[in-house]
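The chains shown are only part of the set, and none of them has been moved.
A and B are the chain letters, set down in written order, and residue numbers restart from 1 in every chain.
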Amino acid sequence: MNNHHEAGLARLREVDGDAGVALVGKLKTIAPEFGDYVIDFAFGEIYKRPGLDLKSRELAAIAALAALGTAPAQLRLHINGALNVGCAREQVIETVIQTIVFAGFPAALNGLAAAREVFAERGL
Amino acid sequence: MNNHHEAGLARLREVDGDAGVALVGKLKTIAPEFGDYVIDFAFGEIYKRPGLDLKSRELAAIAALAALGTAPAQLRLHINGALNVGCAREQVIETVIQTIVFAGFPAALNGLAAAREVFAERGL
(Lines give C-alpha, C1' and ligand atoms only; values in the text may rest on other atoms or scores of the structure.)
Protein backbone atom coordinates (compact mmCIF):
# COMPACT_ATOMS: atom_id res chain seq x y z
CA MET A 1 0.00 0.00 0.00
CA ASN A 2 1.63 3.23 -1.13
CA ASN A 3 0.99 6.58 0.44
CA HIS A 4 -2.37 7.57 -0.96
CA HIS A 5 -2.76 10.66 1.14
CA GLU A 6 -2.84 13.26 -1.65
CA ALA A 7 -5.15 11.23 -3.86
CA GLY A 8 -7.38 10.42 -0.89
CA LEU A 9 -7.61 14.03 0.24
CA ALA A 10 -8.54 15.14 -3.27
CA ARG A 11 -11.20 12.45 -3.46
CA LEU A 12 -12.56 13.32 -0.01
CA ARG A 13 -12.81 16.97 -1.09
CA GLU A 14 -14.53 15.95 -4.32
CA VAL A 15 -17.11 13.79 -2.57
CA ASP A 16 -17.74 15.49 0.74
CA GLY A 17 -16.50 19.02 0.10
CA ASP A 18 -15.36 21.23 2.97
CA ALA A 19 -17.70 19.41 5.36
CA GLY A 20 -15.70 16.22 4.90
CA VAL A 21 -12.35 17.94 5.43
CA ALA A 22 -13.74 19.69 8.53
CA LEU A 23 -15.03 16.38 9.92
CA VAL A 24 -11.63 14.81 9.53
CA GLY A 25 -9.96 17.85 11.12
CA LYS A 26 -12.24 17.58 14.15
CA LEU A 27 -10.87 14.09 14.82
CA LYS A 28 -7.37 15.48 15.33
CA THR A 29 -7.78 16.19 19.03
CA ILE A 30 -9.13 12.81 20.02
CA ALA A 31 -7.57 10.38 17.56
CA PRO A 32 -5.05 12.12 15.29
CA GLU A 33 -4.50 9.18 12.95
CA PHE A 34 -8.19 8.46 12.47
CA GLY A 35 -8.44 11.22 9.89
CA ASP A 36 -5.58 9.61 8.01
CA TYR A 37 -7.42 6.31 7.94
CA VAL A 38 -10.42 8.07 6.43
CA ILE A 39 -8.25 9.90 3.89
CA ASP A 40 -5.58 7.30 3.09
CA PHE A 41 -7.59 4.11 3.40
CA ALA A 42 -11.31 4.84 2.88
CA PHE A 43 -10.82 7.49 0.20
CA GLY A 44 -7.23 6.90 -0.97
CA GLU A 45 -7.45 3.12 -1.21
CA ILE A 46 -11.08 2.07 -1.52
CA TYR A 47 -12.79 5.04 -3.19
CA LYS A 48 -9.97 5.55 -5.71
CA ARG A 49 -10.27 2.03 -7.06
CA PRO A 50 -11.24 1.81 -10.72
CA GLY A 51 -14.11 -0.41 -11.78
CA LEU A 52 -16.93 1.54 -10.18
CA ASP A 53 -17.70 5.19 -10.84
CA LEU A 54 -18.13 7.66 -7.99
CA LYS A 55 -21.87 8.07 -8.52
CA SER A 56 -22.42 4.32 -8.10
CA ARG A 57 -20.15 4.33 -5.04
CA GLU A 58 -22.21 7.05 -3.40
CA LEU A 59 -25.53 5.40 -4.22
CA ALA A 60 -24.19 2.15 -2.79
CA ALA A 61 -23.07 4.06 0.32
CA ILE A 62 -26.57 5.48 0.73
CA ALA A 63 -28.09 2.03 0.29
CA ALA A 64 -25.79 0.51 2.92
CA LEU A 65 -26.21 3.30 5.47
CA ALA A 66 -29.98 3.57 5.04
CA ALA A 67 -30.32 -0.21 5.44
CA LEU A 68 -28.15 -0.30 8.57
CA GLY A 69 -29.98 2.68 10.08
CA THR A 70 -27.33 3.27 12.73
CA ALA A 71 -25.46 6.30 11.35
CA PRO A 72 -27.82 9.11 10.29
CA ALA A 73 -25.07 11.77 10.21
CA GLN A 74 -22.95 9.68 7.81
CA LEU A 75 -26.04 8.98 5.71
CA ARG A 76 -26.59 12.74 5.32
CA LEU A 77 -22.89 13.17 4.49
CA HIS A 78 -23.14 10.61 1.70
CA ILE A 79 -26.43 12.02 0.39
CA ASN A 80 -24.54 15.29 0.09
CA GLY A 81 -21.66 13.36 -1.44
CA ALA A 82 -23.93 11.76 -4.03
CA LEU A 83 -25.23 15.17 -5.08
CA ASN A 84 -21.67 16.59 -5.08
CA VAL A 85 -20.44 13.99 -7.56
CA GLY A 86 -23.39 14.50 -9.88
CA CYS A 87 -26.16 12.13 -8.82
CA ALA A 88 -29.63 13.48 -9.47
CA ARG A 89 -31.96 14.20 -6.54
CA GLU A 90 -34.23 11.53 -7.99
CA GLN A 91 -31.51 8.86 -7.93
CA VAL A 92 -30.95 9.52 -4.25
CA ILE A 93 -34.65 9.25 -3.49
CA GLU A 94 -35.03 6.05 -5.50
CA THR A 95 -32.10 4.44 -3.71
CA VAL A 96 -33.66 5.33 -0.38
CA ILE A 97 -37.16 4.16 -1.35
CA GLN A 98 -35.71 0.82 -2.46
CA THR A 99 -34.61 0.33 1.16
CA ILE A 100 -38.22 -0.72 1.87
CA VAL A 101 -37.52 -3.98 0.07
CA PHE A 102 -34.27 -4.86 1.85
CA ALA A 103 -34.66 -3.34 5.32
CA GLY A 104 -38.31 -2.37 5.77
CA PHE A 105 -40.41 0.78 5.98
CA PRO A 106 -38.87 2.38 9.11
CA ALA A 107 -35.37 2.31 7.59
CA ALA A 108 -36.69 3.84 4.36
CA LEU A 109 -38.67 6.49 6.26
CA ASN A 110 -35.60 7.50 8.24
CA GLY A 111 -33.59 7.58 5.02
CA LEU A 112 -36.18 9.88 3.46
CA ALA A 113 -36.01 12.16 6.50
CA ALA A 114 -32.23 12.39 6.03
CA ALA A 115 -32.67 13.18 2.35
CA ARG A 116 -35.31 15.84 3.05
CA GLU A 117 -32.93 17.51 5.50
CA VAL A 118 -30.05 17.54 3.02
CA PHE A 119 -32.25 18.75 0.15
CA ALA A 120 -33.57 21.58 2.36
CA GLU A 121 -30.05 22.68 3.29
CA ARG A 122 -29.13 22.78 -0.38
CA GLY A 123 -32.36 24.48 -1.38
CA LEU A 124 -33.41 21.64 -3.66
CA MET B 1 -51.78 1.18 -6.61
CA ASN B 2 -52.85 -0.54 -9.81
CA ASN B 3 -52.38 -4.19 -10.48
CA HIS B 4 -48.70 -4.43 -11.35
CA HIS B 5 -48.57 -8.21 -11.51
CA GLU B 6 -47.61 -8.59 -15.16
CA ALA B 7 -44.99 -5.84 -15.07
CA GLY B 8 -43.61 -7.16 -11.80
CA LEU B 9 -43.39 -10.73 -13.05
CA ALA B 10 -41.54 -9.57 -16.17
CA ARG B 11 -39.15 -7.54 -14.07
CA LEU B 12 -38.58 -10.43 -11.66
CA ARG B 13 -37.79 -12.71 -14.60
CA GLU B 14 -35.44 -10.08 -16.07
CA VAL B 15 -33.54 -9.63 -12.81
CA ASP B 16 -33.58 -13.02 -11.15
CA GLY B 17 -34.34 -15.33 -14.07
CA ASP B 18 -35.94 -18.72 -13.50
CA ALA B 19 -34.39 -18.91 -10.02
CA GLY B 20 -36.49 -15.94 -8.92
CA VAL B 21 -39.71 -17.35 -10.35
CA ALA B 22 -38.95 -20.72 -8.72
CA LEU B 23 -38.31 -19.06 -5.36
CA VAL B 24 -41.64 -17.28 -5.51
CA GLY B 25 -43.36 -20.50 -6.52
CA LYS B 26 -41.92 -22.31 -3.50
CA LEU B 27 -43.68 -19.82 -1.23
CA LYS B 28 -47.08 -20.95 -2.50
CA THR B 29 -47.49 -23.77 -0.02
CA ILE B 30 -46.70 -21.80 3.11
CA ALA B 31 -47.84 -18.26 2.32
CA PRO B 32 -49.58 -18.07 -1.05
CA GLU B 33 -49.80 -14.26 -1.20
CA PHE B 34 -46.16 -13.71 -0.24
CA GLY B 35 -45.08 -14.38 -3.81
CA ASP B 36 -47.55 -11.74 -4.97
CA TYR B 37 -46.00 -9.22 -2.59
CA VAL B 38 -42.60 -9.95 -4.10
CA ILE B 39 -43.96 -9.70 -7.65
CA ASP B 40 -46.56 -6.93 -7.32
CA PHE B 41 -44.93 -4.74 -4.69
CA ALA B 42 -41.16 -5.31 -4.64
CA PHE B 43 -40.78 -5.78 -8.40
CA GLY B 44 -44.03 -4.32 -9.79
CA GLU B 45 -44.08 -1.16 -7.64
CA ILE B 46 -40.57 -0.44 -6.39
CA TYR B 47 -38.28 -1.94 -9.03
CA LYS B 48 -40.37 -0.63 -11.92
CA ARG B 49 -40.04 3.00 -10.77
CA PRO B 50 -38.26 5.28 -13.19
CA GLY B 51 -35.41 7.48 -11.96
CA LEU B 52 -32.90 4.73 -11.26
CA ASP B 53 -31.71 2.17 -13.78
CA LEU B 54 -31.78 -1.55 -13.00
CA LYS B 55 -28.00 -1.85 -12.75
CA SER B 56 -27.86 0.81 -10.05
CA ARG B 57 -30.77 -0.86 -8.26
CA GLU B 58 -28.96 -4.18 -8.17
CA LEU B 59 -25.67 -2.65 -6.99
CA ALA B 60 -27.58 -0.81 -4.26
CA ALA B 61 -29.26 -4.11 -3.31
CA ILE B 62 -25.85 -5.77 -3.04
CA ALA B 63 -24.54 -2.88 -0.91
CA ALA B 64 -27.51 -3.07 1.45
CA LEU B 65 -27.49 -6.87 1.80
CA ALA B 66 -23.72 -7.13 2.22
CA ALA B 67 -23.79 -4.40 4.89
CA LEU B 68 -26.65 -6.05 6.80
CA GLY B 69 -25.01 -9.47 6.58
CA THR B 70 -28.16 -11.32 7.62
CA ALA B 71 -29.39 -12.73 4.30
CA PRO B 72 -26.60 -14.51 2.37
CA ALA B 73 -29.02 -16.35 0.05
CA GLN B 74 -30.68 -13.08 -1.03
CA LEU B 75 -27.25 -11.51 -1.47
CA ARG B 76 -26.31 -14.31 -3.89
CA LEU B 77 -29.67 -13.85 -5.67
CA HIS B 78 -28.95 -10.15 -6.20
CA ILE B 79 -25.35 -10.76 -7.26
CA ASN B 80 -26.85 -13.02 -9.91
CA GLY B 81 -29.44 -10.32 -10.60
CA ALA B 82 -26.75 -7.67 -11.07
CA LEU B 83 -24.96 -9.85 -13.61
CA ASN B 84 -28.29 -10.70 -15.32
CA VAL B 85 -29.11 -7.02 -15.93
CA GLY B 86 -25.66 -6.25 -17.31
CA CYS B 87 -23.43 -5.25 -14.40
CA ALA B 88 -19.80 -6.21 -14.88
CA ARG B 89 -18.18 -8.74 -12.54
CA GLU B 90 -15.86 -5.94 -11.50
CA GLN B 91 -18.71 -3.63 -10.48
CA VAL B 92 -20.10 -6.33 -8.22
CA ILE B 93 -16.71 -6.89 -6.59
CA GLU B 94 -16.12 -3.15 -6.09
CA THR B 95 -19.52 -2.73 -4.47
CA VAL B 96 -18.73 -5.57 -2.09
CA ILE B 97 -15.21 -4.33 -1.30
CA GLN B 98 -16.61 -0.89 -0.47
CA THR B 99 -18.58 -2.60 2.32
CA ILE B 100 -15.36 -2.50 4.36
CA VAL B 101 -15.88 1.24 4.78
CA PHE B 102 -19.52 1.13 5.90
CA ALA B 103 -19.82 -2.18 7.71
CA GLY B 104 -16.32 -3.53 8.37
CA PHE B 105 -14.08 -6.32 7.11
CA PRO B 106 -16.18 -9.35 8.16
CA ALA B 107 -19.21 -8.09 6.22
CA ALA B 108 -17.03 -7.48 3.16
CA LEU B 109 -15.36 -10.88 3.47
CA ASN B 110 -18.71 -12.64 3.64
CA GLY B 111 -19.88 -10.59 0.66
CA LEU B 112 -16.81 -11.69 -1.31
CA ALA B 113 -17.50 -15.32 -0.40
CA ALA B 114 -21.04 -14.91 -1.79
CA ALA B 115 -19.66 -13.34 -4.98
CA ARG B 116 -17.07 -16.10 -5.41
CA GLU B 117 -19.81 -18.71 -5.12
CA VAL B 118 -22.00 -17.01 -7.71
CA PHE B 119 -19.12 -16.43 -10.12
CA ALA B 120 -18.11 -20.09 -9.81
CA GLU B 121 -21.67 -21.26 -10.61
CA ARG B 122 -21.68 -19.05 -13.68
CA GLY B 123 -18.16 -20.07 -14.71
CA LEU B 124 -16.84 -16.52 -14.49
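Heads up, the rule we're going with is that a residue touches a chain if its C-beta (ideal position, glycine included) is under 8 Å from a C-beta of that chain, and two chains touch if they have at least 3 such contacts.
Keep in mind it's a predicted model, so treat the numbers as computed, not measured.
Counting every copy of the one repeated chain, the full complex in this structure comes to 6, with 2 of them shown.
Note that only the chains that are shown with their structure count from here on.
Per-chain Cα centroids separate chain A from chain B by 22 Å. Residue ranges of chain A in contact with chain B, taken from their complex: 42, 46-47, 49, 51-52, 56-57, 59-68, 74, 88, 90-91, 93-95, 97-103.
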